[in-house]
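Okay, structure first, notes after.
Moving on to subunit A:
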Amino acid sequence: MLLSVSDLTKTYPGPDGQITVLDGVSMTMDAGETLALTGESGSGKSTLLHLVGGLDQPDSGRVDIEGVDIGALDDGGRAAIRRDQVGVIFQQFNLIPSLTVASNIAFQARLAGREDAAWSADLSDRMGLTAQLTKYPEQLSGGQQQRVAIARTLAARPKLVLADEPTGNLDEATADTVMTLMLDLVTETQAALLMVTHSERLAARMARRLHLRAGRVA
Partner candidate 1 sequence: MNVKSVLLAVLIPFAAYAQGFAGLGTATQDFATPQRPAEFDFPADHGPHPDYRIEWWYLTANLKDEDGTDYGLQWTLFRTALAAGEVDGWTSPQLWMGHAAVTTPDAHYVTERLARGGIGQAGVQADPFEAWIDDWQLAGPDFDNLRMTATAPDFAYDMQLTAQGPLVFHGDAGYSVKSAQGQASYYYSQPFYGIEGMLSLPGGDIPVTGQAWLDREWSSQPLSEDQTGWDWFSLSLGEGKLMGFRLRQTGGSHYTAATWIAPDGTTTPYPDGAFQADPLTVTDVGGRDVPTGWAVRLPDRGVEVEVQAINPQSWMSTSIPYWEGPVTISGSHQGRGYLEMTGYD
Partner candidate 2 sequence: MTRAGLAALLSHWRRNPLQLFTLVVGLSLATALWSGVQAVNAEARASYDAAAETLGEGQFAQITSPTGSIDQSTYIALRRAGWQVSPVAEGRLEGIRLIGLDPLTAPGGLGPVDLSDGELTVNVLLSGVLFATQATLDRLPPLDVATQASTEVAPDVILTDVGTAQRLLGLEGQLSRLIVAPVQPKTQPPLADIAPDLTSRPPQAGSDVARLTDSFHLNLTAFGLLSFAVGIFIVHGAIGLAFEQRRPVIRTLRALGFPLRRLVALIAVELLALSIIAGAIGVGLGYLVAAALLPDVAATLSGLYGASVSGTLQLRPEWWLSGLAIAVGGTGLAASASLYRLSKMPLLASARPRAWAMQAGQGRLWQGVAALALLVLAAALAWGADGLVAGFGMLAALLIGAALALPLILDRVLAFGASRARSVMGEWFWADTRQQLPGLSLALMALLLAMAANVGVSTMVSSFRLTFTGFLDQRLASEFYVYADDAEQATALRAYLEPRVDRILPIQNATQDIRGVPSEIFGPTPDATYHDNWQFLQSAPDAWARIEAGEGTAINEQLARRADIAIGDAVIIAGQPFDVLGIYGDYGNPIGQALITEATFEALYPDITPLRFGVRMDPQGVTPLSIALRDDFGLAEANMINQAGIKAFSLDVFDRTFTVTGALNVLTLAVAGFAILMSLLTLATMRLPQLAPVWAQGLTRARLGRIEVIRAVLLALLTAALALPLGLALAWTLLAVVNVEAFGWRLPMFLFPLDYLRLAVFAVVAAVLAALWPARRLARTRPADLLKVFSNER
């Protein structure tokens, strides 16, 4: 088992006391599996994704990635998980504005110490970014930027890709193109994909779906 989430609870302080965002969520994912995480706004999808990625910490429950309880790790340990096992693709593209497209694509692989120039070049090519490699992110369109973010994640060959509405900022046609590319590449690299999405259409392209309602698995 690649990912195991058990009994995860998370609350945030709100104007009228604590708001329970996740309320005892459990789930698992196997290597190479694709899973759509759906639900209404505020149902806790993004929070679950953040907890799985070690970007935030649960109030209770545990997250195991490859059998490692990431709740027991310190910040450095969680950073290592993000660097080496997991790749996160955000809705806003989170590129480093001062690095070129090429450097951005290679960046996470460099951090993880497994830069593969040929694979990066292949990814750039497949993403249609070859002509943009020496540009800076601000010179790209939104769709191109998101492709850079996806390429950056896949270039590091993560075992688990976490994506938070990766095409949420893109128009439908662009979104479809980018999504197709991403799914193809995820399959090809045998990575698992956990994707938060509003879109039924995108969710349908995934192998499995998990629907959250008010912080619980529906």
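These made the cut because all candidates are chains of the complex that A comes from, given by their letters.
As a convention for this text, contacts are C-beta pairs under 8 Å (C-beta built on N, C-alpha and C of every residue); 3 or more make two chains touch, one makes a residue touch a chain; residues count from 1.
All values reported here derive from a predicted model rather than from experimental measurement.
J.: Given the complex, what touches subunit A, 1 or 2?
T.: So the candidate in touch with subunit A would be 2.
J.: Please give the residue numbers of subunit A that touch candidate 2 in the complex, ascending.
T.: Within the complex, subunit A touches candidate 2 at residues 50, 53, 55-56, 75-76, 79-84, 86, 88, 90, 92, 94-99, 103, 107-108, 110-113, 136, 152, 169.
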